[in-house]
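Working notes, structure below.
Some chains have been omitted; the remaining ones sit where they do in the full complex.
In order of appearance the chains are A, B, C and D, and numbering begins at 1 in each one.
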Amino acid sequence: MLPLTMTTKPSKQLETFPNPRPGRDYVIQFDIPEFTCLCPKTGQPDFATFRVQYVPTERCIELKSLKLYMWSFRDEGHFHEDVTNRILDDLVTAAAPKWMELVGDFYVRGGIKTIVTVTHGKR
Amino acid sequence: MLPLTMTTKPSKQLETFPNPRPGRDYVIQFDIPEFTCLCPKTGQPDFATFRVQYVPTERCIELKSLKLYMWSFRDEGHFHEDVTNRILDDLVTAAAPKWMELVGDFYVRGGIKTIVTVTHGKR
Amino acid sequence: MLPLTMTTKPSKQLETFPNPRPGRDYVIQFDIPEFTCLCPKTGQPDFATFRVQYVPTERCIELKSLKLYMWSFRDEGHFHEDVTNRILDDLVTAAAPKWMELVGDFYVRGGIKTIVTVTHGKR
Amino acid sequence: MLPLTMTTKPSKQLETFPNPRPGRDYVIQFDIPEFTCLCPKTGQPDFATFRVQYVPTERCIELKSLKLYMWSFRDEGHFHEDVTNRILDDLVTAAAPKWMELVGDFYVRGGIKTIVTVTHGKR
């Protein structure tokens, strides 16, 4: 194990930038296969793949801050349903999209696979 | 065969937790490939894969209790149609979802494969 | 060739059991890859795969009697269209479903493959 | 080459039998991969696969006569469009179906593949 030099840090702070075409309805999609948090009951790691799709209004979600935001759950305990809703809420708060869909696809636990799909607004 | 130390037990008691976003319509899906019960006519084992999809209202189904609940059928005798309906009823009673669909996909018996699809409420 | 001891017998008698949830609209599907009868013109064996889907009302079709029922055609001569309609009629008579679809998918005869799809009621 | 003993003969005579369930709307499908006729311009062989789908009224098309009927084109010259329409017409004349669709899928000629789709009545 090497000594760690952490040049970037996980952060709950989602950054946005001005939508380059605020008057146009268009769709931005992020596929995020690298997500891990902890089970709040056992403290054991959970893993998931997330997919975001949204139609921006005034602001777009900045990619690097999204990565650091997803990373920020690494040492936190969350139920599947809760963390999926919370991420949607945070993304909606940050970017106020016209429409957003978030799918959380979790790895098998206790022989059961869980997929949570949450939506904000209308497309 | 080793002496058994049973640290968890099967249970018909489904546990729930408060829906983290009660006002939002969203979908939770569980894929459950590990289910076995007994044929009520012959006592021989039956195997099935179940898939649950539901829109919660006030309560969500807790994953570990769902695992123990599915386990609880292991030594019971049930017809395919009956056990699928019963599981739906128990899940509905426990979580009172707005909508729920349950698909029971049973292994071949007598050269015939059976798939039972039951629904509660409207999506 | 060993001496045959027949412990179960083919039978046209379809058995049913009470629908465990008579007030609920739900779908039961049987996939039956093992069916053989005889060609009424040549006496040669015909083979088919059947798929039943139905919404029960008061009664459900019992799986073992369905197996023995399908077996009962083994030494009988039937045209493809006729036997598919007859099986649907017998299943409808036995279980009075709200809706039933039966697909008979027959093996190649004379270089031609035949698929017969019959329906009772509305889904 | 062996001396030929022809026990069956090609025939334009399509035979039918009474629809076993005349009051029921249902679909009969034939897949016919073995068809050959001659090019009316060059006399060279053409090959095609045909697919018939129909809803019968009073009569059903008898399978063996259909095979002999398809065979009867073997030594005749036909354009792709003509033979597909003619087969539909003959099948309609013989069985008076409520609805029938015929697809003729011909092998490559001159580097070009031809598919002809003809329909009678409404489904």
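Observations, loosely collected:
Here is the rule we go by: a contact is a pair of C-beta atoms (placed from the backbone, for glycine too) under 8 Å apart; a residue touches a chain by one contact, two chains touch by 3 or more.
Note that the coordinates shown come from a computational prediction; the quantities given were computed from them, not determined experimentally.
The complex is a homo-oligomer: every protein chain shares one sequence, and counting across the whole structure file gives 10 copies, of which 4 are shown.
Here is the rule we go by: only the chains that are shown with their structure count from here on.
Distance between subunit C and subunit D, defined via averaged C-alpha coordinates, is recorded as 29 Å. As a whole-number value, the distance joining the C-alpha centres of subunit A and subunit D reads 58 Å. Within subunit B, not a single residue touches two or more of the remaining chains. Within the complex formed with subunit B, the subunit A residues making contact are 41, 79-82, 84-86, 89, 109-119. Chain contact summary for the complex, subunit D toward subunit C: residues 17, 19-21, 24-34, 56, 60, 63-64, 66-67.
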